[in-house]
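The complex appears here minus one protein chain, its other protein chains still in place.
Our next item is chain A:
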Amino acid sequence: MANEVCFRTMHLDEPWTLEAYKSVGGYKVWRDILKNKTPANDIIEQLKTSALRGRGGAGFPTGLKWSFMPRGMPGQKYVVCNSDEGEPGTFKDRDILRFNPHQLIEGMAIGGYVMTATVGYNYMRGEFYEPFARMEQALKEAYDEGLLGKNILDSGIDFDLYNHMGAGAYICGEETALIESLEGKKGQPRFKPPFPANYGVFGRPTNVNNTESYASVPVILQHGGQWFLDLGIPNNGGTKIFSVSGHIKQPGNYEVAMGMPFKDLLQQCGGMRGDKPLKAVIPGGSSSPVLPASVMMDITMDYDAIGKAGSMVGSGAVMVIEEGTCMVELAARTAHFYYEESCGQCTPCREGTGWMSRVLHRILDGEGKIEDLDNLQDIADNIMGRTICALGDAAAMPMGGFLKHYKHEFEHMIRTGRRWVDDQQNAA
């Protein structure tokens, strides 16, 4: 059971074309809605039943989010797709955009209808040249087919969709920074509340969802919320795309049932790349705390199980790490990333991310002190929950994971100036 939802065209030649999409039942749901004026509440109920949770990282229930939009309010409203995909380890939205762009268009059009938003923007990160070209082509096909625009297929319903592009900034994946960026400004997150549902793009009610979230909607509505829920496990409905990378034999995107045991996923990816055994996994992008192999081999891939183990599904970016990998180096690279990408608005994040990065690099340079470890945890704790947006948390959480499970590697390096993994190998 794979590739049933967002990747349902993947087995076809040129899966990105309108023809390919129609051959798997694409735009049927949209045409039905236009014809029958399906009540918006029915659609929201299906989404609630499906237990679809936001695939961008936070996992907020999509049906509930859609219900928050003030549908009855007059004036312009917007649906926005977050295709900024910048969380290290994540590469699924790029493949949805490249290989099944029409399904995203259909999902966004349905969203527009449900939330009475007649305009949509698909915000893609600036480096997505190929995905952008595919999306532009798909939009043109959809317009030519009469599926978008004004008074679509004589339904009286309008929906216009535009592709927008960023220019390099991880922070623009945060939804309010994305909105600022879409308005042509620096990507600095806004205070919430007000939430985008009340005050979003150009000050108008706006719904922001991830690419995979929108693209799941047409299939959910085609087969019913219960069908989708049953693909996964209770409270963790459906399939999820896991972007598997690192020391793995067949890296790539795997759209599989939620609740799949990690060891089965590992097997599906061909197992480990070399002859070294699994050491650890970063299960949900660089913001999620690392988990040791012993924990991973016993858990299933879903929000509840990974959450209970002390990490998160996040964006579904599974980074596989083999024995012999130095955790101090991974921690330092992670810290450097958040330091580079902090927008600088909030002091704890701006100062804390730089501080953590400097301390870790000092340790790598053989100049660490044992107090540094408590200090690192302290800095992380002082960022956590004290910033406008969750980039601060995203920088703090992985640090806790590295220190919790691999403190001995840090201590070893501070004491001896050498990598723990090297000394282990030499001793063996």
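Descriptive notes on the structure:
Criterion: contacts are C-beta pairs under 8 Å (C-beta built on N, C-alpha and C of every residue); 3 or more make two chains touch, one makes a residue touch a chain; residues count from 1.
Everything below uses one rule, namely that contacts and distances are computed from a predicted model.
You can't see one chain of this complex, but its UniProt record names it "NADH-quinone oxidoreductase subunit E", from the set "NADH-quinone oxidoreductase subunit E", "RNA polymerase sigma factor", "3-isopropylmalate dehydratase small subunit" or "Phosphoribosylformylglycinamidine synthase subunit PurL".
Of the candidate positions A:T17, A:S50, A:T116 or A:S181, contact with the hidden chain is made by A:S181. Across the entire complex, the residue among A:L52, A:M319, A:L376 or A:V421 in touch with the chain not shown is A:M319.
From the options A:N253, A:S311, A:S342 or A:T387, the residue with contact to the unseen chain in the full assembly is A:N253. Of the listed positions A:G26, A:G54, A:G112 or A:G166, the one in contact with the omitted chain in the full complex is A:G166.
The set of chain A residues touching the chain not shown comprises 76, 85-91, 93-94, 121, 125-130, 162, 164-170, 181-187, 202, 243-247, 251-253, 282, 286, 317, 319, 321, 325, 329-330, 333-334, 337, 340-341.
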